[in-house]
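Beneath this line is the structure, given in structure tokens, with notes to follow.
Removed: one protein chain of the complex. Kept in place: all other protein chains.
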Amino acid sequence: MAVRVQAEPFDLGAESTAFAAGLRRAGAMVTFTGLVRDNGGALQAMEIEHYPGMTERAIAAMVDEAVTRWSLEDALVIHRYGRLGPQDQIMMVATAAPHRGDAFAAAEFLMDYLKSRAPFWKKELAADGSAWVAAKDEDEAALKRW
Amino acid sequence: MAVRVQAEPFDLGAESTAFAAGLRRAGAMVTFTGLVRDNGGALQAMEIEHYPGMTERAIAAMVDEAVTRWSLEDALVIHRYGRLGPQDQIMMVATAAPHRGDAFAAAEFLMDYLKSRAPFWKKELAADGSAWVAAKDEDEAALKRW
Amino acid sequence: MVLDVLYFAWVRERIGLGRERVETTAVTVADLVAELSAREERYALAFADLKSLRVALDQDLAEFSAPLAGVREVAFFPPMTGG
Partner (left out) sequence: MVLDVLYFAWVRERIGLGRERVETTAVTVADLVAELSAREERYALAFADLKSLRVALDQDLAEFSAPLAGVREVAFFPPMTGG
């Protein structure tokens, strides 16, 4: 299990390869990657602010919870902060389990919690100004299924 | 959209990188990778038989169906056949969509259909003999949710 | 009518071949199964439990009650285990 919060880009391919190489019993591996959407070309950059200390702590608690709920061989969360450009990779989650149901459920659970319970805030910068991304009701509602 | 049925191994990292590099509007990318489980060390190899022609046709139909159901920017299915060893990568699916719900749902839909509707058959070879893997009721039942 | 008949996985192993050409007057898949089963013990054995078998006509899944008119390729196999 690993959690990394970093400003630097990560290499999705290399991370996927390394995660897979560490598996010994898994039959299923899922990755999720979040990308900066450029909203039809208007977006110049995205600034991601976070709460150092609480971020790592909150994500580690989510991973621990996922491990108690599903049969996971491994899990990885990488989340960036700082300035990102359109289509840059923001974050990734990887999960591995004996069966696909657990790997998918754990990845979706982690994503739902990262969306609404990890202390990150996104600001979109466009030619006509900047705005903080508002939390969506549907993201809060998504937590209820777990 | 791409479907590949092949005997050769694939490079999960390189495939993930290439898939991500082609995206222009996606906010979410999901990959699933299926691995040969070694059942506690007993498994020597897995032989995967398939129905050339029907395999490609059946998978392409699943991808088409996924595209009509969800807002997908891209989808990829790679599935191997032939002889594989423990922890070898059997297959992968990748999906990309504006939002995470569509990317996850499409990946799970494709996996459920690949399990029970793509003409592959797995045989497990162990020191004490070989046996065809039986289809699971739960895999057939999983189709009902779509 | 002449059909290409294909067998996969344990159906192939029981019958002892993966593909053959079959001259038949069968109207449905079920008729063809009855005809083949009557031929030899190995066919009867492979087709003993139709619930554990699937059939594809020209590479599309079908029912055992489906008509064979216009069909060129029939495939018999156990439930699929992909993914």
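First chain written, first letter: the chains are A, B and C, and each begins at residue 1.
The rule is simple: a residue touches a chain if its C-beta (ideal position, glycine included) is under 8 Å from a C-beta of that chain, and two chains touch if they have at least 3 such contacts.
Because the structure is a prediction, the values reported are computed rather than measured.
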Visible contact partners (per top-of-document touch definition) of the missing chain: A
Hidden partner chain, touching residue among A:1, A:42 or A:135: A:135
Of A:13, A:34 or A:98, the residue in touch with the unshown chain: A:34
Residue touching the undisplayed chain, where the options are A:1, A:14 or A:54: A:54
Chain not shown, touching residues in chain A: 34, 49, 51, 53-54, 57-58, 79, 90-91, 111, 114-123, 132-135, 140
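Criterion: only the chains that are shown with their structure count from here on.
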Separation of chain A from chain B, taking each centre as the mean of its C-alpha atoms, in whole Å: 23
Per-residue multi-chain contacts in chain A, two or more chains: 100
Numbers and ranges of chain C residues touching at least 2 other chains: 83
